[in-house]
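The structure follows.
Note that one protein chain of the assembly has been removed; the remaining protein chains are unaltered in position.
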Amino acid sequence: MAGTVTSRLKLGMVGGGQGAFIGAVHRIAARLDGKWELVAGAFSSDPQRAAYSAAELGIAPDRAYADYAEMAKAEALRADGIDAVAIVTPNHLHAAVATAFIKAGIPVICDKPMTASLHEAEELAELVSRTGVPFVLTQTYTGYPMVREARALVGSGAIGKVRHVQVEYLQDWLSGPVEQSGQKQALWRTDPALSGDGGCIADIGTHAANLATFVTGLGIIEVLADLTGFGQERRLDDNAAVLVRFESGAKGMIWASQIAPGTKNALRLRIAGGRGGLVWDQEQPEILELTLAGEPTIILRRGGDGVATPTRVPAGHPEGYLEAFATLYGDAADLLAKTTMTTHAANERVLPGVHDGLLGMRFVAACVQSSTKGGQWAEV
Amino acid sequence: MAGTVTSRLKLGMVGGGQGAFIGAVHRIAARLDGKWELVAGAFSSDPQRAAYSAAELGIAPDRAYADYAEMAKAEALRADGIDAVAIVTPNHLHAAVATAFIKAGIPVICDKPMTASLHEAEELAELVSRTGVPFVLTQTYTGYPMVREARALVGSGAIGKVRHVQVEYLQDWLSGPVEQSGQKQALWRTDPALSGDGGCIADIGTHAANLATFVTGLGIIEVLADLTGFGQERRLDDNAAVLVRFESGAKGMIWASQIAPGTKNALRLRIAGGRGGLVWDQEQPEILELTLAGEPTIILRRGGDGVATPTRVPAGHPEGYLEAFATLYGDAADLLAKTTMTTHAANERVLPGVHDGLLGMRFVAACVQSSTKGGQWAEV
Amino acid sequence: MAGTVTSRLKLGMVGGGQGAFIGAVHRIAARLDGKWELVAGAFSSDPQRAAYSAAELGIAPDRAYADYAEMAKAEALRADGIDAVAIVTPNHLHAAVATAFIKAGIPVICDKPMTASLHEAEELAELVSRTGVPFVLTQTYTGYPMVREARALVGSGAIGKVRHVQVEYLQDWLSGPVEQSGQKQALWRTDPALSGDGGCIADIGTHAANLATFVTGLGIIEVLADLTGFGQERRLDDNAAVLVRFESGAKGMIWASQIAPGTKNALRLRIAGGRGGLVWDQEQPEILELTLAGEPTIILRRGGDGVATPTRVPAGHPEGYLEAFATLYGDAADLLAKTTMTTHAANERVLPGVHDGLLGMRFVAACVQSSTKGGQWAEV
Partner (left out) sequence: MAGTVTSRLKLGMVGGGQGAFIGAVHRIAARLDGKWELVAGAFSSDPQRAAYSAAELGIAPDRAYADYAEMAKAEALRADGIDAVAIVTPNHLHAAVATAFIKAGIPVICDKPMTASLHEAEELAELVSRTGVPFVLTQTYTGYPMVREARALVGSGAIGKVRHVQVEYLQDWLSGPVEQSGQKQALWRTDPALSGDGGCIADIGTHAANLATFVTGLGIIEVLADLTGFGQERRLDDNAAVLVRFESGAKGMIWASQIAPGTKNALRLRIAGGRGGLVWDQEQPEILELTLAGEPTIILRRGGDGVATPTRVPAGHPEGYLEAFATLYGDAADLLAKTTMTTHAANERVLPGVHDGLLGMRFVAACVQSSTKGGQWAEV
């Protein structure tokens, strides 16, 4: 078995025990391209659930931890210690867990949003910068081949100077008062103590903002947000209407909503540039609509003619969310394989890192501030 | 021939001579259902062009006028005078022409926006109210069967209380500096003297706002607009990002743009309600996507199962823009046939009238004011 | 009124009285572009219904006929007689009515299928050929701008030599036993005495075959058909599976069905050529998907960049079925205006004529013969 093991990086996980959604997604993503092996974990803050989850996942008993701090210390000491830890806890624990592993010198792959508050994000960014321990933030949508193609197209100047960026990110799972019936996801995502000040704006608004900046390469300098909690007795926003101004003079709008009936995970991007425009839709992620000035619209397809971004299977064999996620894990493996002395962030090439996480938290904070003041412009 | 003539209403037209786009559309719309006969016109301010256009359209020489004021007077005196006048001039003439005909007691069918300034709109609304002469505003998109179906659905409470209304109205014809090459449409639509203070926001933003209020039945109370003229040396906005607040507490966003490459006339509406939602797209006007809470999305089709709005041809035989326009003319004919002593506006049932035109101008004025102040909330 | 009248051609109509679908469609189509005026008609074989329909349509009493034969004679004698007659009766009357008018020297605009039997079609074609009286067959779908664009593209060699032509024409209105509940359309369309030997294959299969030959310019030489009547006690086919061989060696398939739930008028064409391919869908008629070998798919839009076929309103303002139909009437007007000594058929340029009608009937006869023999190849 030595051959098998040596060819793979060793992954640990914090959070993601039985019943958790995103933990299972990270595990599939890590497995898909065969570059990672899950060997250790602190899967739950409940020791019994942690042990049971570990056994179910085939983790050796001596690497099934009840506590993330203990795990960080123990793995750092092992000769065959983990090459990275995946953090898939609820948001309010991200900062503490990440800090523990970074201090132990163990690279981090962290789910988004990076932290629950801007303050935590700033501290974490500073720590990562100071220590130089690699930090990857799983902004999933940046892993889609046609999103990367879009970024390359914009970067090449194909559509000219960016003028307007429109992003919609719509879901409907909070349309009803689901948190009142004890649904676990809804409970923590609508609780300021566990999620931070932002509800929908933090949970999915950050993805929307990240997608806009990832594809255009432009920083957001100002936002004006109208955040609303439409759900009965809901304490956080479930609908966010945001105007955006980019550093270059480009304008933008983000509509993020979790109360839009008929939508599941409808993330859609349209960019209008001076010489062309493009459209991408996460629920039909295989195509990118490109229009150059004065020409008919072209349908670019993953793996198809005229598309440069590499991919796994040929055009017409749909790849999706799990493959996009797996691409981030694959890139992370390549990054770690190449370097133990890597720079302080994962942002070389296209992999999102601590800086992206910090920007996301600044975006959320600015939106919350703007909205709290009744809808005034706020700097990001 | 008497039989033919008596069954149709007599229409006059001001504007719409050779080369004009919207005049030809009004003529087709008036003809399509066989309820109108074009019998008189002042088709151009250039007398020779006016006469030539009239001859080409088969207008009898004695009813081909060089001047709209003269036409209003002459037609009011004829026993067989026109039943209504269609106003299809550039925006800055709407108010003067409409005033002349209303004072002559002749009903008006006016293209939008109703006037070039809010002041004109207020005066016109007052005049129409005082005289009781019927006034129809051709907000074309309200003539689509599935838009009317959407309005009926929302009105019935099917999707619950409206929470968020999202409208995009995108075109790309001003992406380049077309006005610099003398394109006629671009010239007057980008000239404040002919179009008023609003560019894109007046030309198509009004349609977007009208669609939102028409379908939801909710008034807009506040807007915050970020208007931009991206075109080189362009004096009016060609891109409008607008946050909207409705009287009921509902929120909304409008993105109107004439610099979005790959779009032609992409008017799209999504409404999120407490018990369901719907989506309509002007470029695929035959369907309405309806989702009721906890159920899969339903595709309602014009003329199809579960759809009540009456129509001309069966489902699957696409109707479009000209039919929607024709429906407004048909409704106008029905309205005039029923009543000479009609109320002061065409707003009975679903036909847009002077009040809608006034609201449109207030919307434009508020957006311009909001944007001029750097993006502050402005009352509508 | 003289001016108005002289600029329009005078149209008569046989059939199309109250409650008829296709008669109303022909009238809208004739009116839409302002080139025709309906002035005479024998709208029903029931004299009272004929008179009532005529009055409702504003036809002068002396031109409201109870009988088509009388109408043909009378109109031929009038100085202001009709320029053409539209035949919109049930199929089994087409031949007799057309014959009467052609013998009277009056041009014919005939709904499809041209006749109820191949024998009638051959006689009619011979008569039209001998007399030289213009004859137009309203194969509606040939009037769509993007169908004409497709024909031009194929003709130009853009997609290379045609290899395979796939046509689906699907409806669902005969899924249930509607004829047993007395629905008028269903009654005559499922009755061999009124419709001829072909049911679905004649009613819509002919459109499918015509679309294939119109766009490719290729003749069908052989068919193999499996016709089925799935409806309870139905005497004619409601589902047709047909293999096609073209003169050039190209292959094809036609699936025509009136029992395909969820479809309304789903006519769809795909052509595979040696250097490219294209797709057109009648329910989204504004676009044509074009792929050239080794390049991404292009979306051509009516009125848009890269599209040559002329049209009424700009791209993004949807045109549909009625506009396509109106284009045939407009072309017919142009044809008649140009020529009284025209050739024996309307097939100059793109307007379908008696030859297309004859081919359609040969196609139906061959399909019926093939299927009756259990599914053997039959020459067309």
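We call the chains A, B and C, going by the order they appear; numbering starts again at 1 in every chain.
Going forward, contacts are C-beta pairs under 8 Å (C-beta built on N, C-alpha and C of every residue); 3 or more make two chains touch, one makes a residue touch a chain.
Please read all numbers here as calculations on a predicted model, not as lab measurements.
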| item | value |
| --- | --- |
| Partner chains on view for the chain not depicted | A, B, C |
| Identified contact with the non-displayed chain, of A:17, A:176, A:252 or A:304 | A:304 |
| Of B:27, B:301 or B:362, the one touching the omitted chain in the full complex | B:301 |
| Candidates A:60, A:308 or A:337 - the one touching the absent chain | A:60 |
| Residue numbers in subunit B that touch the chain omitted from display | 294-301, 304-307 |
| Touching residues (missing chain, whole complex) on subunit A | 1-8, 21, 24-25, 27-28, 31-34, 37-39, 55, 57-61, 171, 263-266, 282-286, 301, 303-304, 312-323 |
| Contact footprint on subunit C, counting only the chain that is left out | 159, 163-164, 166, 168, 172, 175-176, 224, 226, 228, 230, 239, 241, 243, 245, 251-253, 255, 257, 259-263, 270, 272-279, 289-294, 297, 374-377 |
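Methods note: only the chains that are shown with their structure count from here on.
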| item | value |
| --- | --- |
| Shared interface partners, meaning chains that touch subunit B and subunit C | A |
| Subunit B-subunit C separation of Cα centroids, rounded to whole Å | 35 |
| Mean-CA-position distance for subunit C and subunit A (Å) | 55 |
| Approximate Å spacing (C-alpha centroids) for the pair subunit A, subunit B | 43 |
| Where subunit B touches two or more other chains at once, by residue number | 263 |
